[in-house]
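One structure is given below, represented as structure tokens, and several questions about it will come after.
Here the complex is missing a single protein chain, while all its other protein chains stay put.
Chain nomenclature is as follows: A and B, assigned in order of appearance, with residue numbering initiated at 1 for each chain independently.
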Amino acid sequence: MISLKSKLPWLLAPAAMISTAFGQEDEYKADYDALLADQVVDGVDYSYAFDFFTTSMLWTVIAAAMVFIMHLGFATLEAGLTQKKNTVNILFKNVWIISIGLLTYALIGFNTHYPGDNWQIKNIIGIGGPISELTDGAGNNSFGYGGMDLAMTAYGDFIFQAMFAATAATIVSGAVAERVKLGSFMIYSAILVAIGYTIAGSWHWGEGFLNKLGGGEKAFYDFAGSTVVHGFGGAAALAAVIILGPRKGKYTANGIKPILGHSMPLAAIGVFLLFFGWFGFNGGSVLSANPGPLGLVFTTTALAAAGGGVASIFTSMIVLRKPDLSMALNGLLAGLVSITAGADSVEPMQAIVMGIVGGIIVVFSILLFDKIKIDDPVGAISVHGVVGIWGTLAVAIFAPETANFVSQLIGVVSVYAFAFVFSFALFFIIKLVMGVRVSEEEEVEGLDVAEHGVPAYTD
Amino acid sequence: MISLKSKLPWLLAPAAMISTAFGQEDEYKADYDALLADQVVDGVDYSYAFDFFTTSMLWTVIAAAMVFIMHLGFATLEAGLTQKKNTVNILFKNVWIISIGLLTYALIGFNTHYPGDNWQIKNIIGIGGPISELTDGAGNNSFGYGGMDLAMTAYGDFIFQAMFAATAATIVSGAVAERVKLGSFMIYSAILVAIGYTIAGSWHWGEGFLNKLGGGEKAFYDFAGSTVVHGFGGAAALAAVIILGPRKGKYTANGIKPILGHSMPLAAIGVFLLFFGWFGFNGGSVLSANPGPLGLVFTTTALAAAGGGVASIFTSMIVLRKPDLSMALNGLLAGLVSITAGADSVEPMQAIVMGIVGGIIVVFSILLFDKIKIDDPVGAISVHGVVGIWGTLAVAIFAPETANFVSQLIGVVSVYAFAFVFSFALFFIIKLVMGVRVSEEEEVEGLDVAEHGVPAYTD
Partner (left out) sequence: MISLKSKLPWLLAPAAMISTAFGQEDEYKADYDALLADQVVDGVDYSYAFDFFTTSMLWTVIAAAMVFIMHLGFATLEAGLTQKKNTVNILFKNVWIISIGLLTYALIGFNTHYPGDNWQIKNIIGIGGPISELTDGAGNNSFGYGGMDLAMTAYGDFIFQAMFAATAATIVSGAVAERVKLGSFMIYSAILVAIGYTIAGSWHWGEGFLNKLGGGEKAFYDFAGSTVVHGFGGAAALAAVIILGPRKGKYTANGIKPILGHSMPLAAIGVFLLFFGWFGFNGGSVLSANPGPLGLVFTTTALAAAGGGVASIFTSMIVLRKPDLSMALNGLLAGLVSITAGADSVEPMQAIVMGIVGGIIVVFSILLFDKIKIDDPVGAISVHGVVGIWGTLAVAIFAPETANFVSQLIGVVSVYAFAFVFSFALFFIIKLVMGVRVSEEEEVEGLDVAEHGVPAYTD
């Protein structure tokens, strides 16, 4: 397809090099011979298995780094879409979330997320301990942990999943921005990510009850987490926002007063970084470097995002009568959430349609929540929560051989209900104990100076 | 060279693990044995081929993600180098371009870019259909698509090339910034990327006439697209800017009035992200993970950029009598464009020289275009168009065994002429139908409020 003749000498060169390079062939050969001998067990050459595993594990850790950068994406998106006076506060919360998210996931989260046989309530709750219990085993060098199906070491599995874990709390962070009390949010987010997210996740990814529907024949299907990550975060955010109430001055007697974001470049940086990181989020969920699904997942992920972006652009042009940048940005994210549950199961053209529907839904959802006075400064409930439902159900619609509609519905209802109730109860208790909202004066002054003592910008 | 003795136990451990991990050796062995059996065809062990393919395909999708992030680089660079009042507009255009670029590339672009045998005009025009026609085949799992020469699946090929496609339109976006009508640009950019770019690309990468020069013996050589991507974008931008005219107040009776960019940090973020993404742009163009060319391409790419940066710094110090940051930033990009056509074909020291020349050219080119009143707010025509010529010809100068000077010239002339004419005609028709320039009042007010109804920044 592409002319590569000029490259062939390179391509054919390597093997010949073995015996000629620097005249050191004997020394090198001894090295390789030792390694090659290690690949043979009971007379069978396992080098293929080891190579596939090595490449796959490399992809896992790179994908983990890409998911990590989504946290910068969330931080800048949230900061950009809110007021200048609350910027330090938002950035601080995001430093907190990634830090405490990684720590709690090591101390309790991972083993709660994947309980193995250690359920306290069979297939529903399996609170676990620190990862050292797991990682002390032999699974950290090679095949011993997941084999070829989960082609990574125990540490690889941990670090990739740890990067996901903090995401749920980050979604809430955006929705409660500009009026939540810092200390209260710090406690809330730590517990949400350590216990709430991991329990819900265990139902699906930890071989819990959602994975056992229909005796396992009709298991709930959520490839990279439309429901289990994004839906969980969106539903938790809704509960928190209901308890917290809207920002002062947003819903007035004279109607809704839009509160503009203070920096659209920051918001755009955030969305593009999220888009970039999503390739790791979805692509890494292949759980190996298997070329077939990897190529498909990258393609469906990108096309769904594009469909979402274009759909939001036109929907906002029609509905709002202007080309709205924040809607366009949320459209890209909506497309990404739309494909997250089924990225490995649909065709490219189906991915485009899924993204387009997500991009339309998100515009109406954001307008609707504003109408019912649910004040979500960044649209997180719509992007992650509402579109997450669509993405999850869409797998059953577009790929019925992969997912069962009823099972998808059961998954959505149970995860969303749990997230809502857990978040509501937790945030409510914190409200009773120490309050969750800053004073009216602090809100007017801005959280940066009120809570942190410094502004985000100086002249 | 580096002491690794302490790591040897790790290195030698894996194979031994196979039979010891968790005492599950038999279960795992059965797994691997099945996989290994699959790698043997007619008694020959193909695991090497599959492994090389797997690693190569992984690189392709990672490179695609890196090229994607170049779109954030373009967005922030363009926003940073223009006025505050047009920032939302620029960001919006970039969301549009990446979205519509991906969609049109799936719907028509890819199969136009690589027509195979489906030319309407032999080796010149081969408009194609949606990718599903291609990707329905067996090429999406393994070797069936490109083999070891194009070591990726059909989806891998698509997503990598799709990220390139939108680039051409993005280059134009910067040059026409601050006065182009949004709707007109949306239509223009969609057609440019869907049809214009892909036709020109098919001449070289789609096995068209540029690849057949001298009966294929003297094929035009453009490794990653100095001419086919950057030159195309630069020449198209020139045509659009000529039709559009300069920004109000730039060229006055009292001489040139510089219009400063509103945020140099945004501009710097843009250039560094472009530099980062260029490792995927050039490195991914190796089309496999072949260690030899991969190391060379990363090295020449980085060194040419460095040469360009240093050359622009000193050139601007001498010519402008001050160390100019925007020139330094454009110098890095000029170095990158300089090496893009020959990154796999020159030595490191040659790469430095190529970058230095590019870095000098770009300063004089930007000054020259200003002198002849071609108003390009971000210097895109110089960076991508003018330096693209240098980069393409430089391959023949520094690596005559790879490229023929006359062929390089034919390639430059035909692609640049086509891009210019296509862009001119398209933009001219749009001008006749709906206009291409905002009103003078809108330009003064800024496109953010005039076209989008909101400012990019609030206090």
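Going forward, a contact is a pair of C-beta atoms (placed from the backbone, for glycine too) under 8 Å apart; a residue touches a chain by one contact, two chains touch by 3 or more.
Since the model is a prediction, treat every value here as computed from it, not as a measurement.
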* Would you mind spotting which of B:106, B:172 or B:306 touches the chain that isn't drawn? => B:306
* From B:51, B:157, B:207 or B:222, residue that would touch the chain that is not displayed -> B:51
* Could you please point out the chain B residues that touch the chain left off the display? => 1-4, 6-8, 10-11, 13-14, 34-35, 38-42, 44-52, 55, 58-59, 62, 66, 83-84, 137-139, 141-145, 147-149, 260-265, 268-269, 271-273, 275-276, 279-280, 283, 289-292, 294-296, 298-299, 302-303, 305-307, 309-310, 313, 322-325, 328-329, 332, 347-349, 352
* Structure fact -> Per the touch rule stated above, chain A touches the missing chain via residues 10-22, 24, 28-29, 31-33, 35-36, 39, 45, 47, 50-51, 53-55, 57-58, 60-62, 64-65, 68-69, 71-72, 75-76, 79, 87-88, 91-92, 94-96, 98-103, 106, 114, 116, 130-132, 135, 140-142, 145-146, 148-150, 152-159, 162, 182, 205, 207, 211, 219, 221, 263, 266, 269, 286-288, 290-293, 344, 402, 451-459
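Following the convention adopted for this analysis, only the chains that are shown with their structure count from here on.
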* In whole angstrom, what separates the CA-based centres of chain A and chain B? -> 28
